[in-house]
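The structure follows.
A single protein chain has been omitted from the complex, and every remaining protein chain is retained in its original position.
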Amino acid sequence: MIRSLFFMILTGTGALLLSALFFHGHSLDRKMNDKRELVRILSLTDLALFSEARYTRHPSQADLFSAFQDFPGVFEHFPSGSLVMPTPIGMTRRIKIIKERQP
Amino acid sequence: MSRQLKILEHALSGLLRRKYKNLTLLIAYTFTVAALGSVLFLTQALKTEASESLTEAPELVVQKLAAGRHDLIPIAYAETIRILPGIEKVTPRVWGYYYDALVKANFTLVGFAEKPRDLELLEGRMPGAADECAVGSGVAGIFGAEIGDRLVLIDAHEQDQLYEITGRFKASSSLLTNDLILLQENALREFFSMDRNLATDIAVEVYNPLEVSIMAQKVRFHLPDTRPITRNEILHTYDTIFNWRSGMMLAIAVAALIAFCMLAWDKATGISAGEKREIGILKAIGWETADILTIKFWEGLAVSLSAFILGLITAWLHVFTLGAPGLTPILKGWSVIFPTFELAPAVDFYQLFVLAFLTIAPYLACTLIPAWKVAVSDPEQAMRS
Partner (left out) sequence: MLIKAENLCKLYNRQKPDEVTALDSVSLEIAAGEVVALKGSSGSGKTTLLSLLGCMSRPTSGRVQFAERDVSRLPERFLARIRRDNFGFVFQQFNLIRDISVMENVLLPLTPSSMPVAQMKARGKDVLEQLNIGHKAKAKVNQLSGGEQQRVAIARALISDPQVIIADEPTAHLDSKLSEELLDILSGLNANGKTIIIATHDPFVCRHPLIKRTVEMSDGRLLGAVNP
């Protein structure tokens, strides 16, 4: 009966570990109050997840005029935003950094 | 109980006798569960992050539309909105985008009109002068910039504008601030050459949160060329977006799952001559069909349950400890700067239950059905295999 005991101990341990991970995750401090403060002070409306285009960067604010869109209110970027590489025509501006010299 | 343990013992013995085949199956199965689990954990965590942090987003954002496109909004509209009953506060917002041709990244420039204040998630301080800025960790990271360095942006007149970096948002807030460059509002207006009578949009707060939709309708009535966006609509947008984004990955993961089912089915329908013979022997010495199916059930459950638990633990570590490096390339798309995931774990138990059902049930079926076909035949014929 060694095998079945070993299997049950192993499975039980795995299940316990999984439960512990879930419980630990649930009890973590997400710093949500700090994040909400940030959102409130800066009047943020979107997560900074997808910065490919303005309508992916600010999907909640995106206007109705977007490339390939053919139905008001539909976010077309689902197929094309991830499949079609953006080609910014006529955009030539650059950011330069001047490093602060340490004394 | 004792009977089940004895049958389980024999089932495990059978699995160990074909250990290499079963180990390969276990690894493939674990990988499939880990892939699916990673998708579920990541999207649930992102959804939770959005739904909990964006609860402080402006209750109403009013945009102006011209020819169906977003247009700058006259400040005078703010006065029209301010006098509507129920409106608590109206704040014109100035913000926009900046594209850097070298790194091919888009940045979000946000203007801040109030007095600078300390923020827990900001190292350093907010910009207090027209030539100061605060940046997100993605911006700092891509240029190697630190507090004290100068950021050079090219304005609407193709002139270099220098801004001293006074603050840097912490990495833990990168989901909100990764690509942000925060400037004083007047400085941003100058930068964009935006007319003093215009703003990007208007943020509105109402006294009674339950009346936000009604306020939105009133704004629309008085200003027909505007588009009010409520906070609920913002939050709903993130619900649907993550469903799709996860849908793409889920499509990939489902393809893996189908491939796995085909592998399991192929394994099961081609029940080996050895296994057939073994079933015949067990029947001959007095095992009933139900006993044979019990043994096969335990064999299937041992593999599938182990794979499920191992897969979920792997998915958890992948997403919440390592930051989902396997999924980031898919989510990232063509974004050049992408936030590092420091997500707080969030679990949807219903989805996990569905995942368990989708992974364990087909495998058990693939194991039991062929065994049943042999078990109901005469043992003598099974032994002749």
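Structural remarks
The first chain written gets the first letter, and so on, giving A and B; residue counts start at 1 in each chain.
Just so we're on the same page, a residue touches a chain if its C-beta (ideal position, glycine included) is under 8 Å from a C-beta of that chain, and two chains touch if they have at least 3 such contacts.
Owing to the predicted nature of the structure, the values given are computational and were not obtained by experimental measurement.
Taking the complete complex into account, the chain left out of view touches B. Note that of B:88, B:195, B:225 or B:378, the residue touching the chain absent from this view is B:378.
Within the full complex, the residue among B:87, B:126 or B:282 touching the omitted chain is B:282. From the options B:10, B:47 or B:318, the residue with contact to the chain not on display is B:10.
As for the chain not pictured, it touches chain B at residues 2-3, 6-7, 9-10, 13, 17, 277-278, 281-291, 294, 376, 378-381, 383.
Here is the rule we use: only the chains that are shown with their structure count from here on.
For the pair chain A and chain B, the distance between mean C-alpha positions equals 6 Å. Of all the residues in chain A, the ones that touch chain B in their complex are 1, 3-4, 7, 10-11, 14-15, 17-18, 21-22, 24-26, 28, 30-32, 34-54, 56-61, 63-65, 75, 78, 81-82, 85-86, 88, 91-100.
Of all the residues in chain B, the ones that touch chain A in their complex are 5-6, 8-9, 12-13, 16, 46, 49-50, 52-58, 61, 63, 65, 67-70, 91, 93, 97-108, 110, 112, 114, 117, 119-122, 136, 138, 143-146, 148-154, 160, 162, 169, 172-180, 182, 201, 203, 227, 229, 233-234, 237-238, 240-241, 244-245, 248, 302, 305-306, 309-310, 312-313, 316, 320, 330-331, 333-339, 344-347.
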